[in-house]
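Not every chain is included here, but those present sit where they belong.
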Amino acid sequence: MQFSAKEISLLLNGSLQGNPDVKVFQLAKIEDAQEGSLSFLANPKYEAFLYTTKASVVIVNEDLLIDKQVTPTIIRVKDAYSSFSILLEKYNTLKLDKKGIEQPCFIHPDAKIGKDVYIGAFAYIGAGVVIGDRSKIYPQCYIGDDVKVGDDCSLHSGVKIYHDCVLKNTVTIHSNAVIGGDGFGFAPQANGAYSKVSQIGNVVIEDDVEIGANTCIDRATMGSTIIKKGVKLDNLIQIAHNAEIGQNTVIASQTGISGSAKIGDSNIIGGQVGIVGHVTLAKGTQIQAKSGINKSIEEEGKKWGGAPATSYQNYMRSQVIIQRLPEMEKKIEELQRALLALQQNSSASN
Amino acid sequence: MQFSAKEISLLLNGSLQGNPDVKVFQLAKIEDAQEGSLSFLANPKYEAFLYTTKASVVIVNEDLLIDKQVTPTIIRVKDAYSSFSILLEKYNTLKLDKKGIEQPCFIHPDAKIGKDVYIGAFAYIGAGVVIGDRSKIYPQCYIGDDVKVGDDCSLHSGVKIYHDCVLKNTVTIHSNAVIGGDGFGFAPQANGAYSKVSQIGNVVIEDDVEIGANTCIDRATMGSTIIKKGVKLDNLIQIAHNAEIGQNTVIASQTGISGSAKIGDSNIIGGQVGIVGHVTLAKGTQIQAKSGINKSIEEEGKKWGGAPATSYQNYMRSQVIIQRLPEMEKKIEELQRALLALQQNSSASN
């Protein structure tokens, strides 16, 4: 892909200064940019780079004062940062614009495929599957029997969706994530062995959800494990059977949510957190990375930390004191000695 | 799949009350059930739902007293819960009854394939592989050269088994799990680089083992990493080279077992636990989620918690005190002040 400074300026409704015909073919940070790059300057801290950058075109805020000579073509816009974000998005949309059905792939005759979809080579589409319009199923994905995928979804290479699961619209799932594997349910037997509890529920993923690479979401024993509208899950996360993740909740990498836990709306949960089964977390809860949550949180909008977790304030205070423990122990010993001296003194003076 | 109330009653050896011809096509919890659902009532707490449920058929205990009018057809059995479990299992057996060889797949001419197997499209079966009777190899699985898979195994889509590994009978492995990747063995060199220690052992997985999605079990450097009979592993678990997991041990998600660790029989290990290399855990050991085990455990049947772990009792006591640390520190300061006052007082009175 290659664009002239003039084309970009028109797209962003900007005003151009310098050579309108210079061509750019990549996006880069102003400090790293090479010839042929398009860059931007929004943060005044980076202003000095404007005079040294090798970028061919730089987008700046319309009120920026440029007092020395500059090499790149300048495009002035109202908000350089958001204009650049728009370009990033357009770039990716063009770059990732795949369409059509590559061969060989496996599409069961009973599957229904929407309009303008992409189905990559070696993808597997089972019986009774429905794929909505403009959805992209990358190579080597597995879509089990009777799965429903809505419109405008992207399933990157190697995603596995077990039978009966439901993805609504604009769902993005990254490579090798597994949706709908069996919940971890086993009943102990008299002889010490475990017998499997059949897992016949499914997973429902609502609109605008994004799920990271290698993340696992288990199907419900009965009913559904539910990932609500707007949830964003990072890589390598575990969501156990019958859990429910509330709207617009964000969870960082390597966190584990146990069975039947109900995470509220708009939670922000750090990485490597563990949450036990059957608890409920109130709306707006925030959890520090590496914490362990072993009971329900009822008050909305609070921050928690530690394992087991307490209020974030308590947690921070306790952490500081833990580092002072050797000192504390020493003080106690001094107190013991001083007290002994006083006791001897007092009994001597009596 | 669709069944009449009468067919289900005959299957469970129950006694039927209501319309025997009503049809059900799905299983559901009594509180969520819609028309066409089969449900059950075992827990007296849920009895009220019997009079409001939309389920078409409900299985109940034979001695249940029904004192109001009910809409669904009722099937009375000895034990409603276990009857329903039987149905769940039958449902899944029917639902997941795949057979035959889908095309395209890759089966090396030197591989031996048993009777009544399922091999999905895009599965890869290497040279010298043996697949037992009735085993299911879902689409996009990779079975490396000389791997042995026993009878009645299920390898879900995307499972990767490196060369030379051995799966006995009735082993279930969920999507994208990796069995037999190289152990993490590198020898430091004088120049600061690491040179790889070749990993030529394998992984042996005994009967009745179930392994979760995206779990990794590394091959031994020499000899075998061994997962014994009846072990159940959740998703995203790491089992390092030359580890051994004892019979009927259950391990929750995101736990890591380091190299050459020997986990005893019937252990119950929580999620996000870390266990260092070369330790031995006694039979019946139970480990709290998020704990870190850095030494062997010799006494059988004990509970442990914390990182590094102590007895579960100690761990719980210390956790409570950690939350009282700010208060404890205050007490020490008060003691220091009071003692100083006494000392001054005492020297003044001398």
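For reference, chains read A and B in written order, and residue numbers begin at 1 within each chain.
The definition used in the following text is that contacts are C-beta pairs under 8 Å (C-beta built on N, C-alpha and C of every residue); 3 or more make two chains touch, one makes a residue touch a chain.
Model, not experiment: these values are computed from the prediction.
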| item | value |
| --- | --- |
| Assembly copy number, counted for this structure file with 2 shown | 3 |
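In this text, only the chains that are shown with their structure count from here on.
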| item | value |
| --- | --- |
| Where chain A and chain B are represented by their mean Cα positions, the distance between them in whole Å | 25 |
| Chain A to chain B touching residues, read off their complex | 104, 106, 122, 124, 140, 142, 144, 158, 160, 162-163, 176, 178, 181-182, 184, 186, 192-194, 196-200, 214, 216, 218, 222-223, 236, 238, 240, 254, 256, 258, 272, 274, 276, 292, 307-308, 310, 314, 317-318, 321-322, 324, 328, 331-332, 335, 338-339, 342, 345-346, 349 |
| Chain B to chain A touching residues, read off their complex | 27-29, 32, 85, 88-89, 91-92, 95-96, 102, 104, 120-122, 138-140, 156-158, 174-176, 208, 210, 212-214, 230, 232, 234-236, 247-248, 250, 252-254, 265-266, 271-272, 289-290, 319, 322-323, 325-326, 328-329, 332, 335-336, 339, 342-343, 346, 350 |
